[in-house]
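Note that one protein chain is taken out, while the other chains of the complex remain in position.
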Amino acid sequence: MPESATPAVEARSVTKRFGPTTALDDAGIVISEGETHALVGRNGAGKSTLVSILTGLQRPDQGEVLFAGRPAPSVADRDGWRRQVACVYQKSTIIPALTVAENLFLNRQSGHGPINWRSLRARARDVLDQYGVDVDAGRLAGDLDVEQRQLLEIARALSFGARFIILDEPTARLDGPAIERLFERMRALRSQGVTMMFISHHLEEVYQVCQSVTVFRDARHILTSAVEDLPHEELVSAMTGEAAAGYQARSRTTATDAAVVLSAENLSLAGRYQDVDLAVRAGEIVGLAGSGSSGKIGLAETLVGLHAADSGTVRVNGDRPRPGDVSSALRAGLGFVPQDRHKEGFVPLLSVAENATLPIAHKLGRFGAVSPVLRRARAERMIEDLAIKTTGPSQPVGDLSGGNAQKVVMARALADDPTALVVINPTSGVDVRAKQALLGAVEDAAERGAGAVLVSDELDDLRICDRVVVMFHGRIVKEVPRGWADAELVAVMEGVDAR
Amino acid sequence: MTETTVASPGTPGGSPGPRDTTRGEGSGLRLARFRDLALVPAILLLMVVGALLEPAFLSGDNLTNVLQQQTELSLLVLAEAMILIAGKFDLSLESTVGLAPALGVGLVIPIASNGIGTDLPVALGIPICLLIGVMIGAFNGLLILRFKLSAFIVTLGMLIVLRGLQIGFTGGQNLFALPESFLYLGNARWLGLPASIWICAVAYAAGIVVLGYFRHGRSIYAIGGNVDAARAAGVRTDRVVWAVFMIGGFLAALAGLLMTGRLGSVAAAQGDGMIFTVFAAAVIGGVSLDGGKGTLFGALCGVLVLGLINNILTLAGVSAQWIQAIYGGIILIALMLARVTSGKAQD
Amino acid sequence: MTETTVASPGTPGGSPGPRDTTRGEGSGLRLARFRDLALVPAILLLMVVGALLEPAFLSGDNLTNVLQQQTELSLLVLAEAMILIAGKFDLSLESTVGLAPALGVGLVIPIASNGIGTDLPVALGIPICLLIGVMIGAFNGLLILRFKLSAFIVTLGMLIVLRGLQIGFTGGQNLFALPESFLYLGNARWLGLPASIWICAVAYAAGIVVLGYFRHGRSIYAIGGNVDAARAAGVRTDRVVWAVFMIGGFLAALAGLLMTGRLGSVAAAQGDGMIFTVFAAAVIGGVSLDGGKGTLFGALCGVLVLGLINNILTLAGVSAQWIQAIYGGIILIALMLARVTSGKAQD
Partner (left out) sequence: GSSTSTTPSASAGGSSAPAAGGGKVGIDFPRADSDFWNSYNKYVPQFAGELGIDLMPPTNSQNDVARLVSNTQALVSQGAKAIVMAPQDTGAIATTLDQFASKNIPVVTVDTRPDKGKTFMVVRADNRAYGEKACKFLGDKLKGKGKVVEFQGSLSSVNGRDRSEAFAECMKANYPGITVFAEPTEWEGTKASAALQTRLTQHPDINGIYMQAGGVFLAPTIQLLKSKNLLVPPTDPKHIFIVSNDGIPQEFQAIRDGQIDATVSQPADLYAKWALSYAKAALEGKTFAPGKTDHDSTIVDVGGGRLEDQLAAPLVTKENVDDPNLWGNQVK
């Protein structure tokens, strides 16, 4: 670590508690001027808590924050903080009822005079173009999908002109090309001397854009090192506290005569996808890939009943669930992980146990009653299976860290031993270890005889699939069997190799 | 008081198991979950104050009076609390309190006693009354769920329409030629206590059990907390919300029935202005207007707090001139007390 | 009507430029942004109905009456709409309408005319009145922001307390002996129109411009939409919300002043029951109870709709027996019309 000058940012022995949870325990971080510094750790290690302290949203119970050697502004002085640091938070800070342009320039729409909306929109368009975000600046932010919202947040933080920028899992909801564009921006900013803190569970990204890395584990600082001095396995073992083991996709063979558990026939939804046919057999995992507006999310959401298709049929275990009705699809034996966990994933005020058992409540007691004991037992098993970091089954999901909330959503999908599974970006925001657990859970389900559709922007996730169906502009263009190389699949997704 | 660890009915599965990272202030989180108990200290304090002010306060008679006087309000609060937890609103409950019994009575009594003139069999009176409550709830639900109108304005409109219909049908007259059956529930005593108290107790017990331990009850919380997530988890949200509105209408009609019996007539303004108190009791009891939060037990506590304050002010003989200011002041203080003892921000 | 593309003042940044991703449902999305114009068809319809029913309806005099009768309400709605957009509640506005002028008058008139006996200089009356409004807003803000109490219950408690204080201070008497200054604003005519209309127009124009085109105004939307996000963006949320409450109190006191002048006395029940109508107008006008949504222009339309309905019913001489049912029915219909023409679910 270059010790030459005062660090740009320093947090010293910070402690932060939430009720019984100690989110940060005497932890600290030192980030030197001009570097891109990675912060990694398992879900619930306290990364986002540090972010909220470094951006002045929360006051630490103990410890202090220094910017260029000077104490940070007081918590009330929001302008002071804003001058020091810009941030992409893990939780969305987009205001749905306002337009994209206004979100982009929130609280800085104008200098002193009245706001000139026309020029604001023009400025917004410039920024959006610069970051390659293809949305109309006049649209309501609430109409954007998660990915577009994430891009908007990133564009906002980067365009702010701050000398220190924090990015808390910016890539978790982006696809490959968007991540690449982000990294280009980050490199450009670094060449202008901007300091950055970067949080991600994709360790290869750390190696791509960061110079140094700090690891947190169980609310404590474990180590800080230059990236090149820390090989991948050592980084993982620092995070997990045990030796790393790479994830090996299991080999499976699907009987070609196994029953079709989930199928789409001639499915079309205007503006999203057209004429899609898909059949998933028992014991099979089918990947669904595609970049930018390929329609894969729309298709997956139709399969589970979040949308009603304009034409065509969906079958689950031979049944035809009522189009646009999730519960009848679930009743037919489907399990489902939605794209946006905050929207369709969980009820923040309800406990882990209740969220995870929502679809199986009818099995947890007689005559419509739900036995708290049974529910607790089920939930404890899920917590253990998926290694959810929580104070217990009764903790509200809203209080969990992002990755752990994602695991609860996964637990909910698997709760009913579904015979058909549709999972959309299931590992978004989930740490390396947990990712293995989640993907393992999908494979387990397949081994039990379920058929799964796995929609993901991450090539790593798709490796467990028996075949990957690639969509391009709303149509299925190719089916790639197991054993593909990254470049090959990307080429198909980009539409280069669609024979 | 604040160290209680009794699992409250509304938050089952609540015992927080031991955890590794637990260091220090464990009780904070545990307590936060018992915000529905927040009013218990206030209630006890009021009991003590009442007893000190006036020996008659603690007499069985007086306490029974307090309870009986709150029965209709508490049924409305039960209805409203459920609807609020489901993330909706119903302002029209107060009109149902008047209209349902007015029609129930008006359709069966002769025109000479201000009846409507249909002279239906008297035995149909009570079923009609309750059915009208359910139908009003169903109609509200229809407008809100099918036509996607705002619950607040639909039920505000209905509040005015229903009251207007009652005045229209009865010409603003009170109906006092009540069939015996209408008087029974409001006046009977079962096992030494007014029947209406038993009815309320049963309704609350059922509500607490269903919202605490039954699938459909829990799904109300899920819907109020995040309707998209509830739908994605297979809850038939529209159906549940609709049912909640109908149950709400039913309870309001039942409250109207009890009030009719207790007061011996259907006043043209029966229930007028109650909805404010209903919201006050529910919200004081910890039910959030945002949905998904609060318990029926808490709401019941809210009702009791308001009832006790009223009773104590009456017993204390506060001057007519200042009674309202004092009443409001005590409510504010009770709230702050609840805030301090529960230690959690309200919303 | 439904194809309008006039940019409404409250939703700037909305220019519905051509969109790349527009496939099919473009106009639906575009229209949705003009939910604050949703009531315009209803208003036009009411105008036509009024003109058909009664030629006097369209006379300048009558329309001036309609406006003047709604001035106090519209100031309250302006206040409430801002508070709602900021994601809060204020029920106590209606009591401020009574208490602020009552104290303003009571402190300056002699005890013989039911004054409080302080006999302050008469010139201080109006400043005191307005100051009291601001102070009530500030006190509400203090309890809500510093003590983190629920806005709904704080202001509900305050509603009762303030009304109680007014009755306490005045002994429940109406104050008839008003200083001239209190009568002026409610009665003066400027450029041929009642002064109160001008005041309202200026207040709304200022509000619409500030909430539409100034940073602090926009931050109210941000706060109501997502307070954490607003704080993260550097908005001093507490300060803004506090200011909104104080402005709200000020506007309520001003409304009280106008009403006092127009009616020639401070009634003990002045403002009583208005808050319901205030919410109705705001919500009908598209302001959401969830915060962050709606415009002042929409709220003003809500006020106008209610005022027109009232005026038409009076002109038509509807029988007292059915007037309320008809009034409520028309409101419901206007809402459905707004829902249909705006094509968007309400909330």
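We call the chains A, B and C, going by the order they appear; numbering starts again at 1 in every chain.
Methods note: contacts are C-beta pairs under 8 Å (C-beta built on N, C-alpha and C of every residue); 3 or more make two chains touch, one makes a residue touch a chain.
Everything quoted here is computed from the prediction, not taken from an experiment.
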Here the chain that is not shown touches B, C
Per the definition of touch given earlier, which of C:93, C:243, C:259 or C:305 contacts the omitted chain? C:259
Looking at the full complex, which residue from C:77, C:167, C:223 or C:241 touches the chain that isn't shown here? C:167
Contacts of chain C with the absent chain, listed as residue ranges: 54, 56, 59, 61-62, 65, 68-69, 72, 112, 167, 171-174, 176, 183, 186-187, 259, 261-265, 267-270, 272-273, 310-311, 314-315, 317, 320-321, 323
Touch residues of chain B, complete complex, unshown partner: 54, 56, 59, 61-62, 65-66, 69, 72, 167, 171-176, 183, 186-187, 259, 261-270, 272-273, 310-311, 314-324
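Throughout what follows, only the chains that are shown with their structure count from here on.
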Which whole number of Å gives the spacing of the CA centres of chain B and chain C? 29
Indicate the whole-number Å distance between the mean C-alpha point of chain A and the mean C-alpha point of chain C. 43
Within chain A, the set of residues that touch 2 or more other chains is none
Where in chain C do residues touch two or more other chains at once? none
Applying the document's contact rule, which stretches of chain B touch chain A when the two form their complex? 11-17, 19, 21-26, 28-30, 32-33, 213-216, 218-219, 221-222, 225-226, 228-236, 292-293
Under the definition above, what is the set of chain A residues touching chain B in their complex? 17-22, 218-219, 304, 306, 326-327, 330-331, 336, 338, 343-351, 353-355, 358-359, 361-362, 364-365, 368-372, 375-376, 379, 391-395, 412
Tell me, which parts of chain A touch chain C in their complex? 55, 57, 76, 78-79, 81-82, 87, 89, 91-99, 101-102, 106-110, 114-115, 117-118, 120-121, 134-140, 143, 270-271
